[in-house]
Each structure stands twice: as structure tokens, then as C-alpha cells.
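All protein chains of the complex are present and in place, except for one that has been dropped.
Now for chain A:
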Amino acid sequence: MNNYLATHVATLPPSGIRKFFDLVATMKDVISLGVGEPDFVTPWTVRESGIFSLEEGQTMYTSNAGLFELRDELSHHLNKTLNLSYDPHHEILITSGASEAVDLVMRAVLGPGDVVLVPDPSYVSYAPCAILAGASVSYVPTYARENFRMRVEDLARAYTPKAKLLVLSYPNNPTGAIMNREDLLPIADFVNEHDLLVLADDIYSDLTYDETHVSFASLPGMRDRTLFVSGFSKSYAMTGWRIGYVAGHADLIQGMTKIHQYTMLCAPIMGQFAAIEALRSANEAKNDMVTAYDRRRRLMVHGFRQMGLDCFEPLGAFYVFPDISKTKLSSEEFAEQLLIEEQVAVVPGTAFGPSGEGHIRCSYAYSMEQLQEALKRISHFVERRLTNL
């Protein structure tokens, strides 16, 4: 039946992760470092308020934009934590996860012929969403030697006059890179000069170590050019609740709300009630999770460096992205052979874009014991590869 598929869907490449997923599923005793979601269960107070909303009979649609109480709470939260100011009436839209928000941004502002500038490597959805919106993608490579921060020179090289939207996804999945104010300012100048819009995917903004997150939208003059996307999945360990949001200029939010009302109608109501509780009472639980991630992050970086591999220190998200090129294996070969020989699943860097070659993504959203065992197995594998050279 393939011939019935629309050409742009049929030609859309499947996620690079998919192939791995299928292979892992056939194997036993695998330790996986391949998961992009927290290993914590949603804090109890948040779960409890979801349960309470059901008991109260809150099982209906909400307004398209989402419960006002949640938007209002979010507006205060963003102001307090990231110095952003959005009117909860017209400038915030609650979505089914940040994934929907990314899709809405692309579909609301892009059309055939438009180009989206996407950091490489980065999360797997940006390019497909752009293509489904009729646009095409120009990658902005980022490099380990620059700590995987986007440099304006590389952005300028990737730029074409048809570019309309720039994606900034920091803290970054898969690299764990962050961009601070000094890194972002030249990008902001470039955005201004070339009249670009920015999709700032700040989903990992709460998970930073050593430095606090600076939102691109908070830079001078960037608020109305930026569509600020985030959600509750990573910060509050709420992936399955599917609650995200997008904030920005009222005109753009209104455009996105039109698509949202015809395709999604509203985000799940139970998740929206739970999200209100998360903002009100789960911040300490969130900080405890960040502390736990930080310990694991240090363990992982130390572990890979002990093996003799280069591993840049990630300052955000919950991934390490070690350089495995010393083993003379491509990242796909490395991931595949590691899985077969040591039963450890990691994701090849190339699943996140061509600049991921020579790297693997390891999530540290696992218990200390699992991470220690995984590091032990990986080190056996690496040792064999390095001595055979």
C-alpha cells in the first residue's frame, strides 16, 4: 500500500533510533543507556493531584489554549525563573507535550520554499516537522572543540536568504551542551539582522549544572522573535502526561491555536491539573532530581575519560556525548558492536545528525548501579578495540 502514501511522507526517513530499538528488543540482559526520559516517577504530590482531578470528575475538554489556571501559574513561573513575561490570556498555549508545540510552530510559520536552520546534532524531530510543513532544512554544524555551542560563523555559513526560522535547542539533546548569554548575544544580532524567527526549545532548561539557564527570549529585542517551547516531561519527570507549551507574540500564538483547535482540540485535562500542582509544589522534588543527575553526570564523564576517550563536559540535560573516534569505529559500528558484545545499548551520534559522527549518546537517567555496570562493560569493549589497533 506504500504507493498510497503521500510522497513527502513516503520519502521521510525513519528515525535513526528506530533501527536500534528493533535490534535491542531481540536481546536479553541488555543495560540500556538509550532512553531519553527521566528514571524518576512523577513526584507523588503531582500524581495525587492528577488522581484528585479524576475523583472530582474533571474529565472534559478544556479551552483550546488550556486551563487558564495553568497558563496563569506558568506565566508567573516563567517570570520568576527565566525573567520572561507572557500574558496568560493571549501569549501562552498549552500543548500535548513540547513535541506538539514544535510541530505547531513549524506549521504556523513555515510554507513551501522556506528554510529552517537546525543545529546539528540535535533532537530528531525538527527536520521531519519542517519537511512536513513543506519547508526544507539547512543544518548548522556544532563541534566538540566548541563544546557543541552554536557559533555565529557556522550559522552564517548555513544561512540562505530563504531561511525564516532558526531552531535553538539548549541544553541540547544529544550533546548536553548549553549556551550562556555571551554565546547567545551574537546569535541574537544575526537573527535581528536577517529578520529570522527563533524556535527556542527550552525543554531541558531546568536541568543545568554549574550555570543557570539563559533563555534566548530574554535577550534584548528577542522576545517577539522567539517562540518559547517547553514542557513538564523532563523537569518534573512527567513524560507520559503529555503536557507542554509554547509562549510568544499573541499573533503567532493565535495562529498556532488555530491549528491546535482543529487537530488536538486541547491537551489532556488530567495532565493539566497535575502540571498546576507541579509548578506549585514540586520544585523541591525537581531540585533533588537535578542533584541526582549531577552526581551521575560526573560519574559518566569521569568513566569515559578513564577509558582514554575524549568526553566534553555536558552542562545540561541528562546525556553525555563521548568521542569514540579513537576506536576507529563509526558511531553506528560502535553502538552495534557494543550491543552485541557487551549488551549495552547506546545511541549512535549520527541518529541526531551528520555532525554526531564519532560520538555516542549515553543517557544517565539511570540508577548509579546501572551506570557503574554499564561503564564497566563499555570499558571492556573500548579496551579491546584500543589494544587491537
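Brief remarks on what is shown
Criterion: a residue touches a chain if its C-beta (ideal position, glycine included) is under 8 Å from a C-beta of that chain, and two chains touch if they have at least 3 such contacts; residues count from 1.
Convention: contacts and distances are computed from a predicted model.
Chain not shown in the complex: UniProt lists it as "DNA-binding transcriptional regulator, Lrp family", one of "ABC transporter permease", "DNA-binding transcriptional regulator, Lrp family", "Carbon-monoxide dehydrogenase small subunit" or "Imelysin-like domain-containing protein". Contact with the undisplayed chain is limited, among A:G36, A:G50, A:G244 or A:P322, to A:G36. The missing chain, though absent from the display, is touched by one residue of A:R298, A:K328 or A:R384; that residue is A:R298. For chain A, the residues touching the chain absent from view are 15, 17, 20-21, 24-25, 30, 32, 34-37, 39, 41, 123-125, 173, 291, 295-296, 298-299, 302, 345, 347, 351.
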